[in-house]
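What you see is the complex with one protein chain gone and the rest in place.
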Amino acid sequence: MESIERKFTLRFPSSTENLALVREFVGVVASQAGMDAAEVGKLELAVDEACANVIEHAYGHDTSKEVIVRANFNDEAIHIHVEDTGRGFDPASVTSAEVERLVLERKSGGLGMRLMKTLMDEVRYEIEPGLKNELHMTKFLKKKKSDK
Amino acid sequence: MESIERKFTLRFPSSTENLALVREFVGVVASQAGMDAAEVGKLELAVDEACANVIEHAYGHDTSKEVIVRANFNDEAIHIHVEDTGRGFDPASVTSAEVERLVLERKSGGLGMRLMKTLMDEVRYEIEPGLKNELHMTKFLKKKKSDK
Amino acid sequence: MPNPFSLSRSTEGNLSVIHLEGYLDAHTAPQFEHAIQEEIDAGRYRIIVDCASLTYISSAGLGVFMSFIEEVREQGGDIKICGLTPKVKQVFDILGFSQIYDICDNHPDAVHRFAESPLREG
Partner (left out) sequence: MPNPFSLSRSTEGNLSVIHLEGYLDAHTAPQFEHAIQEEIDAGRYRIIVDCASLTYISSAGLGVFMSFIEEVREQGGDIKICGLTPKVKQVFDILGFSQIYDICDNHPDAVHRFAESPLREG
């Protein structure tokens, strides 16, 4: 049997106020994909972190900008694409510091990308600053015994 | 002061399973627009009815099709656009029967468009069958005393 | 989702009680339709629909009430609706359902109403 792809898109103004909406959106899609509550929670967190980064770093809290989140799933995996037209950055240059060091330096940030990489199976950026920056994240679905 | 337009879009597979997501989406946007709980509930219902009609009538429950809901608001009003590429119809030819008659005829449908018209301030269709069918609905926002 | 739909059924003497919970929309209405159809198929025409836990209804849910009431009343029975929350009640009112259906405050009231009119004709 062919695996049907289910596609969902949410577009919203770049404001942290909308992160709760993003989590609702991702939560509904992930539940439909058959994830259990714990997995749904992790996916919501990963996408929240991705969008919070776009809102803060790519768009610098300019609420006239738009964030696009796509969530597609089939029998195997759920794919998340987060798209912006903001500043962009070089993901390779971001070194993830240990929490111990961040604490000593009294940092309030620097945890987001690490969380995303821990929570997701694949995390990949395609950056074209000011044109289109895309983040692709994949989470493979657990196979159910009942599946053919 | 210029009234800023906030724009949200939700795209989803044409299945009644997704009506709950549509209501969540509309609910969040309407709350942000400043509607109270009762008004939010009415807007959710109107958009549910619009999308249920697209899923059932425009696409005949073909879940490979996509429904698009846009929700934009400014200080004055919230605008809902529901878009499909399905069968289309002539809204003028739909006569809204009284509930008494529908009951006598043992109908299970025929209430949706009436609800939409009752709940919204403006309801307008632009139909191009198979190409693009658009439903535009507007709800004006109550002015708050605190507004300038 | 915060309020998924569920339906439970019980009997109280010659009354059938259908308890609705969560949201009744175009997705969940077929389950409700199926439940009422089964009561009718079993010759049980005295039905209470308890909506105390129903958080949402759209026209698809209202359509289920609409399509069965005539048949049930023809058979001397009725569908009594109880426990509507203000939000759900409002949708009944907008569409004029409150004139057509016997809407009771709560479950005991609905039972009383059946006791008052043991042989109500349609």
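Order of writing sets the chain letters: A, B and C. Residues in each chain are counted from 1.
We take it that a contact is a pair of C-beta atoms (placed from the backbone, for glycine too) under 8 Å apart; a residue touches a chain by one contact, two chains touch by 3 or more.
Given the structure is predicted, the values throughout are model-derived calculations rather than measurements.
For the options A:E17, A:D75 or A:E134, the residue in contact with the chain missing from this view is A:E17.
Residues touching the missing chain, restricted to chain A, are 15-17, 19-21, 23-24, 38, 41, 44-45, 48-49, 52, 55-56, 98-100, 102-104, 106-112, 114-115, 118-119 (touch as defined at the top).
We take it that only the chains that are shown with their structure count from here on.
Counting contacting C-beta pairs between every two chains, the top pair is B-C. Spacing of chain B relative to chain C, judged by their CA centroids, is 26 angstrom.
Those residues of chain C in touch with two or more other chains are numbered 1. Shown for chain A are the residues in touch with two or more other chains, namely 28.
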